[in-house]
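Since the structure comes first, as structure tokens, the remarks are kept for the end.
A single protein chain has been removed from this complex, and every other one stays in its place.
Entry: subunit A
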Amino acid sequence: MTESSAPTEQNDVSVTRRLEEEGEIAADYLEELLDIADLDGDIDIDVDHGRAAVEIVAEAGSERALRRLVGTEGEVLDAVQELTRLAVQTKTGERSRLMLDIAGYRAARRAELTEVAKKAVAEVRSSGEAVALEPMNPFERKVVHDVVAESGLVSDSDGVEPARHVVIKPA
């Protein structure tokens, strides 16, 4: 999904509109799921880093109930996200890379992983040797790769799911 030429302004506008449409389709799909399950939650739609970003935001007192849709390690959230992407694809005819968060789970996980990645970067810098991290899902690996790239070191993903993990190497 790399773009070879700089997007024109008009292109930008149409991309944003398409991503907003993705968010709206996703919101409809999720809202009805919440209704059926009798769960309270507001749905926020945004565009972030070239993707539609949708979040089910907990209302006062609904956080614990929404946690069921996250799962102990975010596995339910990943499943809901996968189905939501398919629902979008069914309506638009195009693959969606939409990101879903529920009750702030990914936001908190991102903050946690950023710390883990920064520590590992410092370790690689001081030892001059590669460091392999714990297995992570695609979202988690992306967070780590971004932190490493920003620090100027290099990283790869190694191994096969569910053992796939990030290896950080000296630049």
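By our rule, a contact is a pair of C-beta atoms (placed from the backbone, for glycine too) under 8 Å apart; a residue touches a chain by one contact, two chains touch by 3 or more; residues count from 1.
The rule is simple: contacts and distances are computed from a predicted model.
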So one subunit is absent here. Using its UniProt record, which name fits best from "Protein translocase subunit SecD", "ABC transporter permease", "RNA-binding protein KhpA" or "Electron transfer flavoprotein alpha subunit"? "RNA-binding protein KhpA"
Considering the complete complex, of A:43, A:76 or A:167, the missing chain is touched by A:76
Give the residue, chosen from A:13, A:86 or A:107, that touches the chain omitted from the document. A:86
Touching residue (missing chain; options A:38, A:94 or A:134): A:38
Missing-chain contacts mapped onto subunit A: 29, 32-33, 36-38, 68-69, 71, 75-76, 78-80, 82-83, 86-87, 90
